[in-house]
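Removed: one protein chain of the complex. Kept in place: all other protein chains.
The letters A and B name the chains in turn, as written, and every chain counts its residues from 1.
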Amino acid sequence: MTVETYLIYIVMPIICLSLIFIFLRFLKGPAVVDRVVALDLLITVGVGFIGLFSLIADNPIFLDVAVILALIAFLSTVAFSFYLEKRNKDD
Amino acid sequence: MLKYFLLNILLIFVWVALTGQLNYPNFVFGAVAGFFILWLLTKNSNKSEKEYFYRVPKIILFILYFLYDMLHANFQVAIDVITPNYHTTPGMIKYDIDAKTDFEITMLTNIIALTPGTMVVEIAEDKTHIYIHTMYLKDKEKFISRMKERTEKKLLEILR
């Protein structure tokens, strides 16, 4: 068994399963902050997904996408928390 | 302190340029060799000059210790997540900090947040205490003294 088949048939399904679990929480989440955390986790796991995909495709150019995505995840969480707090103060 | 750090970096680049191999093992070997040369050169000087050579091993030890702690806590949480019943006894605790400057507080909160099970929720305006949310609270005094001994003391030893 080569590394590629192992990664495609065992590691990739585990990560897809965890993406499904996080998405269920994203749909369910009772409050807005739950959804924000689920979204942040979705993007963070997406970074790992891209890293794994670049390993399978044997093409390191995909890691550039992962850098940008890691930046955006942090910015989106900070922006969400900032505006939620501001909205709370205005009430 | 800073002088020796910069000299060490310069020695790394000299080593890499002389050998001409641009890969990570070569960088690490250059760093170790430069550290050793500087240590030999300042062997006879006074104690304040040699502070750098005490601090670098401490920082490396702290990073290794922190990684071990993080893995250990992760396994503890993993067992709790997988088994059907909850064993958690969460609690929000007020914790007085010794860290004074903003940088020290930021590093402390980062390290507390990265060990699973504990998380910082609020920092007081006058920077004297923080509020920690923890998942496994058995005894409050024990938790506080453990946090002080194992995390904060070691961190402040490095930063100061």
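By our rule, a residue touches a chain if its C-beta (ideal position, glycine included) is under 8 Å from a C-beta of that chain, and two chains touch if they have at least 3 such contacts.
Simple rule for what comes next: contacts and distances are computed from a predicted model.
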Out of "Urea transport system ATP-binding protein", "ABC transmembrane type-1 domain-containing protein", "Aspartyl/glutamyl-tRNA(Asn/Gln) amidotransferase subunit C" or "Multisubunit sodium/proton antiporter MrpG subunit", the chain not pictured bears the UniProt name "Multisubunit sodium/proton antiporter MrpG subunit"
Taking the full complex into account, what residues of subunit B touch the chain not shown?
-> 22-24, 70-71, 74, 77-78, 81-82, 86, 88-94, 109-110, 113-122, 124, 131, 133-135, 137, 140
In the complete complex, which positions of subunit A touch the hidden chain?
-> 2-3, 6-7, 10-11, 14-15, 17-19, 21-22, 24-25, 31-34, 36-38, 40-41, 44-45, 47-48, 51-52, 54-55, 60, 63-64, 66-67, 70-71, 73-74, 77-78, 80-82, 84-85, 88
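Just so it is clear, only the chains that are shown with their structure count from here on.
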Give, as an integer number of Å, the spacing between the C-alpha centres of subunit B and subunit A.
-> 27
